[in-house]
Structure formats: C-alpha cells, structure tokens
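Chains shown are a subset, placed as in the full complex.
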Amino acid sequence: MTEPAGAEVQREVERFFHEEAVLIDERKLHLWLALFTDDAVYRMELRSKILQALLPNTLPTAGTQVLFEDDKRFLTLRVRRLETGMAHAEKPPSITRHLVTNIIADLDGPAVIARSNFHVYQARLEADDMHFFGKREDRLLRTDAGWRIARRSIVLDHIVVPRTLTTFF
Amino acid sequence: MLIDERRSTDKLVDLERGLLSRRVFTDPDIYKVELERIFAKCWLFLAHDSMIPKAGDFMTTFMGEDHVIVTRGRDGKVHAMLNTCRHRGNRVCLFDSGNAAAFTCTYHGWSYDTAGKLIGVPFLKEAYYDELDKSEWGLVPVPRIESIGGMTFGSWDPSAPSLTEYLGELGWFMERLVLGTWNGGLEFVTGRHVYTARANWKIIAENFAGDHYHTSVTHASAYKLGLAPHPAGYEDVQDPNGPFEVALRPGHGAGGVYTGRPPFERDLAVAERLGPEVVAYAKERYARLTEVMRDAPCVPYRQGHGNMFPNLSWSGQANATGGRSFYLLQPKGPLHTEIWIWFAVERNAPQAVKDLVRGQSGQMGQLPSGFFAQDDAENFERVTESARTTVAKRYPFNISMQLGHEGQWPGQEKWEVAGIPGLVGPRYGEHSQRLFYSFWAKQTGLDTEA
C-alpha cells in the first residue's frame, strides 16, 4: 500500500526528474545512466485498441506490445552506441525537450513510487514535428548519492509510434 | 499538368543499364497506379491463424489504403472484407482486434455477421418495405483468400493466379524456412507493433528483399559495440556456406541464406547456453530438417531476411534458437509507410527459445526501439526525400551491381547451394532488387505504356 509522500520528498522527486530531463536534453547521457540502480529495469509499452479488453469505458490496454525492457547493461549499450559516431539516426543529435508534468510521489516502504506525464518534443534534420506523449511510473530508491531509479515503466500514448525511438523518456 | 515529367523516353525501370527512376518513389500519380495495380491486385498478407484462433475472432488491417476486417467465421474459415458499411460507408468495426458476433454500423445500424453477410437492417419492413435485397448488400468480400502454413493472404483480383503460383519460387522457402511448416508452423508471440516512417514502401521492401550490402555500413554502430560480428573483407563474408541472396520469381527475394553444418553448429552453440533441452531440440530438429530438405542436398539451415512482393518482409534466423519478425509495409501515400511488426517462433520450440525471442525483440531488431530499425528507417526517409526534388529526380538510382553476371558469379563453383530454387547469388548483389523492380514494372504496366 502506498501513501502520499510528504512535502520534502515530493519536492526532491520533482527536482530529481527535472535534473534528469536536463541530462537527457543536454546529452549528458552517462550522468543520466548513473541515475539508475545497477539492477534497474527500463520498460516501455505501447497502446492498442483491442475489443476484448473493453468493458464499457475501460481503456485500451498495452498488451503484449513491449518496446523496451532493458536492464542497465543494455541501456548503457544504447548510450554507448550514440557515442560510436556511427549511429547516424542521431547524427547530428536530435534536439529534444522533455516536458515532465503531473508528478505524484507516493511512499512504498523505503521506496518512492513516482508517477509523471510527459510530452517529449524532438526536432531532427528538417523535421520539427515529432511529439511523444505518455506517462511514467518510477520506483525510486534513496541512496547516499541521492535518488536512484530502480524501475521505470513507461506507457507511450500512441498506437503508431511516430518515429523510431532514438531518445530516452 | 503544365510540366510533363514523362517527357523523356527513359524507362522507370531500366534493367539493361541498371537504372531506376527516382520518380517511382515519390510521384503521386505513380502511387495511385500502385494502389490500383499492385495493392488491389497482388496477394497481400492478412493474418496468421494464431492471431484469430477462435470463431468470431477478428482483426482489422489495411490492404493498400483500404481498411479491411479479417475474421474467423463460424465456419472456422478466414474471411476478409472491406470495413465499410454498404449503406453510407461508415466503418463498421472500430477496433484493432477482438471477438465479435456481428459488426453493427453506428450510423443507421445495419449489421453484418462475421462473414460479412448483411443480417440486420433496422426497420427493414417499415423503412425499406422489405425491398432491400440483403444478399446484395453485404460487406465487400476480398474475393480471393488462400493460405500457406497458417498465413492467410488475400487478393482483390478475381482472376489472380493461385497463391501458390504467385509465390512461385518463394513457396519452397516459405514452407521450409520462413514458416517452418514441417515443424508445426509458427506461433505469434507479441501484439502488433506499429511505427511510421516518412519513406516510400518500396525502399523498405527492396532492402529486405535482398540488400545485404548495407549492413556493414548502416548498422556499423552495432558491430562496433560487438553486438554482432563485423564483416570485414569479402573472404570473410562469402563463405561457401553462405550467406546467399536469392531472387525468387516472380518478384520476391530471400537472403541471408546459410547452408550445411556451419550455421547449424553456430546455432548449437547458442542452444548450449540455453540448456540441454534446447540442444536436444536443435539436434532433433536438424535431423528432421535434413529429411525435409532431401531435394536440397546443401541443406539450407538459416534464412535471414526476405520480402514477398509487394509488402510482406521478414527477418530472423529460421533456425532452432531464433524467431522471425514479420513486417507489413502499409503504404500511406508515396512518402509515408507504416511498419506493422509481429514476432513469431516455431510452435514446437522449447519455452526457453520463446522467452529468448520475446526478450530480444525490442533491442537489436526492427522495433522502433531496436538498433536496426533506427539505422534503417533514417536511411529510408532520406532516400525518399531525395527522390522528390526537381533536379535530383533527373538522376536515376543505380541498381547495376553485378548486372550481367547473374548465375555466373565468380567463385560460385565452390558454393554449397545444390537444390535451392531461384537465382542464388552472393551476399553482396542487387539481383533481388532488379527482380523486385522488374516485377513492379510489369504489374504497374507503366514502362509498357509510356
């Protein structure tokens, strides 16, 4: 059972997410990786429109459509790939802007479960019309070095992913 | 039009010189011809049996740009029909998939059964005086539906050749390697993933059909990270056991074909990491495969990528430890394509293999989160954009690699390819693409008319 986090933790989590977003948008990706615990999971699901799942008024569920289910090792490979100079889908690096909103921090024993919504804007070559929407649910742990992400579960609010996913969420 | 772009006598597809007009990728009028003469004529993928196993199961898809419902009828058969009411055309099914007894139009309430039959018309007596002939106003059925190894295809052309005839030399590959029908066939293990690329569908299709040449450059970052062995020189890459790119009449391609024991042994090494059950399975499977391949003494073991004309591509390994990914390239205008993706494994594969396949799907592969898709999609987009502009359009693409050497490839005497149908060529070649575009030209009739 979770309960609302207090003012202090809520504020810390907000700052943590905003500093995290800076690291992605400024391409300090190794610093970003350092925000994950060693056994972290980074997961993303996609939405669909399945009748079976539909009681009246229930939501399209993200069924078996898993886009990411990375451990930290593979997440690190994603970052290292961008450094090879050969990942041309990010050459030159895309411009990204992470708008992270609706942050809700709850306590779950020693952990914090933090929910947030996002709008990620991406501009690349001549295109500046790529937008990703979704929500995140993070499991955060407090460590001596600050908060760390033990698990990030993202649901992307798209049926059709607008572009291959060369940024992070 | 004030400017006639066809003023030149140049062919769109010039197989003598190995040239391909850029206009085929971007001209809106050519795209309309494709919709009529390719997507409304050729055999198109509809569904795999495992997507709609039970009576009443349905999924919706596109054939060209037409929205289509594919169902498992009460008769157990697969049906396909336009998802548009015959009254005022409203869409009758609003979902991606599900199970339904009937499809009821939300405008005036006409309803259709899962075979498309018009079964209900509100106030048929009072409003229509019972004069509407319901048998004439069912959902428009896809007139030809045939299947192979659990994969159902449809064609809008009543006089189309049979699916078998249309598959031509690809049929052999489909059954033996892509679908593994001799091993229980496939099971689709994920939902449908979709992403969109600002690219013409053909540059994607031809890539899967036979473009092994791009891998070492396009996917260099993955090689650099050691995620796959980097092909260095030609000797390394053209072993007598493969990989081969095979052009398959009338317009298909299957590449990354490896024959004989070496690919099996590499597979066994993976199997060992997965445990004795998988090793046993791989060995037993190889024995059965050898049996199945009696007409192909070289025993093709692995098959990496391919395309069934026009728009069903796949990749994977077709071996004991690997899965397959299928890509349905849904055209959305000349400049946009939706890539619909499913993952499948052989139904008989051990659970450990199924788990492995599911786990890998989002990382290295062709999901929008996968390295390979990211590398490929951006190339496809830029190719398409460059085929659109005024001066660039005057300069055809070069599809001339090894033109004139078909079937007489240097060194081919060493290749272990006995019994493989089709035009078997080396890893690096454009013979499959030339076949793809020549069939395209034939289907569209554009060069003939010009």
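General observations
Letters are used for the chains, namely A and B, taken in the order the chains are written, and counting of residues starts over at 1 for each.
Methods note: contacts are C-beta pairs under 8 Å (C-beta built on N, C-alpha and C of every residue); 3 or more make two chains touch, one makes a residue touch a chain.
All of these numbers come straight from a predicted model, not from anything done at the bench.
Whole-complex stoichiometry, in terms of the displayed chain labels, is A x3, B x3.
As a working rule, only the chains that are shown with their structure count from here on.
Centre-to-centre separation between subunit A and subunit B, using Cα means, comes to 32 Å. By the touch rule above, subunit A contacts subunit B in their complex via residues 44, 46, 48-52, 54, 63-70, 74, 77, 80-81, 84, 86-89, 125, 127, 159-166.
Residues of subunit B that touch subunit A in their complex: 94-100, 189-198, 218, 220-222, 224-225, 227, 338, 359, 361-363, 367-369, 371, 373-375, 377-379, 382.
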